[in-house]
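To keep things clear, I will list the structure first and then write my remarks on it.
For this view, one protein chain was removed and the others were kept in their places.
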Amino acid sequence: MANIKIISFGRLKEILGSDFELEAENSDELLNQLNEKFPQLEDLKLRIAVNQKIISENTDLKNNDVVALMPPYSGG
Amino acid sequence: MANIKIISFGRLKEILGSDFELEAENSDELLNQLNEKFPQLEDLKLRIAVNQKIISENTDLKNNDVVALMPPYSGG
Amino acid sequence: MSKIKNIFQHSPISPLFIAESITKHSSKTEIGAHQIFLGQIRADKIDGKTVKAIEYTAYEDLVLNQMTAIREEIFAKYDITCMHIHHSLGVVNAGEICLFVFTSSKHRKEATLACNEVVERIKNELPIWGKEIFEDETHQWKINQ
Partner (left out) sequence: MSKIKNIFQHSPISPLFIAESITKHSSKTEIGAHQIFLGQIRADKIDGKTVKAIEYTAYEDLVLNQMTAIREEIFAKYDITCMHIHHSLGVVNAGEICLFVFTSSKHRKEATLACNEVVERIKNELPIWGKEIFEDETHQWKINQ
């Protein structure tokens, strides 16, 4: 099991709160844990970045990876 | 015969010099007189305005009309 | 019939003037987007000679009449909050600004389209002439591409 740091932004940070750590082997497993812990997540669109690379498929995670949970962008 | 004021701009003003007056009944007749007096005019593209309205066809002139001779625009 | 607005200033357009123009819009809180176009004098090299300045002259009354008509057409076509146009007359040195076009709207698309169109029309439709003055004081008449 890899120890993963979770960071979040915007509306998602209001739900998830401060950065924290979780154990997970891949991104799908991590999302399942988060959806269980934070049921409001299920209705929200989100983008996921692992170590600053945006992923679109299930991705293996290793110790100390940083997973960012990002709602739709609204800069500018 | 109408007495017409001729004004010119840009490269055309270098050829025609200060504003002056001419007698002419219409714009074609006026241009013929100018081409005779200033043969360099014939090689130049020009736009003509009568009392600030741009004309594209021969136009009757009346006393005190102002005819402007304008080379291609180059503002901005 | 619209009021005729002056667009000319007998000097280059200063960055501070642009800043003041932007500042005046901070009370218009329905604006979300500003688009600005600036024309700057290039030190073009032509046949080994360098342009040091452009001297602008215009058929001023006709420019202001035509600009008033263009302004009405742009406001009819695009949903913009405001539009400001300033063009220099007289000598403007290389590196200085001779044209300032400023459009504002709620969302960016309208200000952007209006700005592009009005710049195009200013260059094509207004009787203004630029005389390119070289460093040796000779000159040639500018041609818009």
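A few remarks follow.
We call the chains A, B and C, going by the order they appear; numbering starts again at 1 in every chain.
Here, a contact is a pair of C-beta atoms (placed from the backbone, for glycine too) under 8 Å apart; a residue touches a chain by one contact, two chains touch by 3 or more.
Keep in mind the model is a prediction, meaning the values are calculated, not measured.
Listed by label, the shown chains that the missing chain touches in the whole complex are A, C.
If you put the missing chain back, the residues of chain C touching it would be 15-16, 18-20, 22-23, 25-43, 94-97, 104, 106-108, 112, 116, 119, 145.
The set of chain A residues touching the chain not shown comprises 7, 9-11, 13, 47, 49, 52, 68, 70-76.
Here is the rule we use: only the chains that are shown with their structure count from here on.
Averaging C-alpha coordinates per chain places the centre of chain B 27 Å away from that of chain C. Residue positions of chain B with contacts to 2 or more other chains are absent. Residue positions of chain C with contacts to 2 or more other chains are absent.
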